[in-house]
Each structure stands twice: as C-alpha cells, then as structure tokens.
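What follows is a single structure, written as structure tokens, with notes after it.
Note that this complex is displayed minus one protein chain, with the remaining chains in position.
And then chain A:
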Amino acid sequence: MTDPATLPPGTFLMGQHAQSAPPEHQPPALATVTEYPVSFTGEAGEYFRLWIVNIALTFVTLGLYLPWARVRNRQYFYGHSWVDGQNFEYRANPAALLRGYLLVAALFVAYAVSGQFDRTKWIAAVLAVVYAAAYPLLVRQSMRFQAVNTVHRGLRFRFHGTTGGAYVAYLLTNLVASISFGLALPWAWYMQRRYQGEGLAYGSARATFRGDVGPFYLIGLTALGLTVAGGVVIGVPLFALAAALIGNLDDVDPTNLLSSIPFVAAAVAGYLAVLILYVVAWQYVRGATMAYVLNNMELGGVVRTRATFSPWRLVWISVTNSAARVLTLGLASPWTAVRQTRYVLGGITVRAIAPLDNFAAGVGGEASAFGEAATELLDIQVGF
C-alpha cells in the first residue's frame, strides 16, 4: 500500500518489519517502539471568548462572517492538539468556504421555493435526485477538503479515496442497510470507516485500516441491547404509574389526565429518559467506533494509534455535556467542547517505530470547498 519509491529508505525498511510482525502485538524488539502521547491544551475560558466574539461577529455581519468563525474555531482546536511537541494546523480558506456556503444556500432555497409551486415542482425533484446521486461525491469532496487542510509538521494530510469507493461506501451500503431493516447497518459503518481509513495519507505515507466487520456488529448489538434494556427499565415503571393513576381515578374523564400534574410529570420524565437513552446509545456507537478505528489504523507501516479512552466514559461526558448545554441555553458549549476534546485526545497514543520527523510530502487530494460547505450546511454526518 505504501509506495516505496517516495518514502525515505529507513521508513520503508521499518515498514517491512512492522508488516511481518504479528498484527495485535508489538514487533518483538526488532525496532524500538516510541510512544508519543497526544494532548490538548485548549482552555474553556480562552475558547469561550473566541467562540462568543465570533458568534457576535457572525450576527453583526448577518452571517457573512460565518466561514471565518468556523475556521477560527477549528484552528483553535487544531492548534491546541499536540503530538510529540508539534501541533496541528487547520488551513481552510474562509473565502472559498463562503463561496461554497452561498452556493449551497442558494441551491437549498431554490429547492425549498420550487417545491412550493405545482408548476416548478419538477425543479425541486431534479435537485433532490441530483443531491441523492451526488451525495457520495460530496462526502468524498468533504473528506479531501478536510484532509488537505489539516497540516502537521508542515506536511498536509491527503485523502485518496476513489469516487467508486465513495459510491460503494455511502450509497450502496446505505441502500443495503435500509433494505435489510438495519441488519447491514454495522457493515455500512465498517465500509465507511474503511473507506475513510484506507484513503487517508500523511504526506506521501498511506494509511491502512486493519479492522474487521465483526467488532462493528458487536458495537451495534451492544447499542441495541442498551436501548432495549433501557427501554424496559424506563417503560415498565412509567406504564405501572399510568395504570395506577387511571386505576385511582376511574371516575374521571380520561381527558382530565392531560391536566393532572403527576401524569404530565411522568410524561416529561419519560420523554427525557427516551432522549437520554437515544443520546447514550448513539454516543456509545460513536465512541466505540472511534476507539476501534484508532486501534486499527496504521500509517506508512511505521506509526499506529492506540485509543486508551473508554467509550463509556465518553458517553457519560456526552450526556452531561448535553445537559449542561441545555441548562445554560448553549452558553456552556465551549466548555463542553473543550472537555470532550481534552478527554478524547488525552486518551490517544501515537506509537511509532520510526521518528515522526521522517515523513515526506505527498501530492494530490486537493478539493474545492463546495463539498465541505455542503456537508456542513446540510448537516451530513461524515463521521470520524
């Protein structure tokens, strides 16, 4: 997978060692493994000021400043992420992003407005079909954009995933997943992560994803079990409570139920519980997938990542973060973002059998900002 011609000779040799080693364990003393902890040095107070000032500027400029705000927020997080004494850098061009945003917004307005009138409905239909057909392309564009604008040690990341691969990972798998009533959903996650992992490159060093589909099913089943068990734990007492209420007040018109305080309280509690259950299950899938992917990534045959964070702890952080955001009407967002990033990055280790300053620059993978703008504005979940 690595192209020997473009790699420094040392890297290539050590890559050979790594490939001949047993996959799960260390190469036994052939090369010394150096561990580089990843760390995050952002601070909630500092980020809060950046965040709120950029929000205010976005309001004041009626949204035109939005791409600059987005880029600055990202730059803060990238710039405070460190591996081996060097930080990351986000290099997107806000002006290009703004053009992308405006184009996407214009298309969206055209879609929404033309859908309203019978005579122009066909425009909306055409736009919807084009969007569905181009969706994998947009995802690919977005990944290329993100990768090529991520810089570490002066080298850009790249994304070399093919268009065909994108259609398999983001159209075919989703179709199969919906036809199979979700049975193939973990397989879809696997295919998408594999597409992302295998396409990634740092400089000229290609990444490989050594994962398998099985663990994704394990993650999916755990989340499903969690949802079912949680549903029973929440549903049974609520049902009992409702039954007790109706039993006690059997002479009262059922419509009165809506105004009875215990009933409303129970309904609100049930709704909140379902919401929390949803967040828990989904965050578990995200956290566990991220940990699994990180544990199975390899870069140029010489660098591997290891996740030591716990998906369950991440779930706890996500749930409490959501609660904090709701209770503070969003004002705690900077704190929650810093808290989560610090935990995740603090739980990642980079393990290398070659010095990290031995990578070479690569070419290709440039992308326009359109895909990125589309995926951000239309809230496409690219994941990772």
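Criterion: a contact is a pair of C-beta atoms (placed from the backbone, for glycine too) under 8 Å apart; a residue touches a chain by one contact, two chains touch by 3 or more; residues count from 1.
Basically, contacts and distances are computed from a predicted model.
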Review point. Per UniProt, what's the omitted chain called: "M48 family metallopeptidase", "Acyl-CoA dehydrogenase family protein", "ABC-type transporter, integral membrane subunit" or "Phosphate transport system permease protein"?
Key: "M48 family metallopeptidase"
Review point. Of A:Ala56, A:Ala134 or A:Val213, which sits in contact with the chain we cannot see?
Key: A:Ala56
Point to revise | Among A:Arg99, A:Arg153, A:Arg306 or A:Arg351, the residue in touch with the chain that has been omitted | key: A:Arg153
Review point. Among the options A:Ile123, A:Leu137 or A:Val279, which residue touches the chain absent from this view?
Key: A:Val279
Study note, to complete from the structure: Those residues of chain A that touch the unshown chain are 8, 41-43, 46, 48-50, 52-57, 59-60, 68, 72, 75-76, 79-80, 85-87, 89, 116-118, 152-155, 202-203, 253-256, 258-259, 275, 278-279, 322, 325-326, 329-331, 333, 356-361
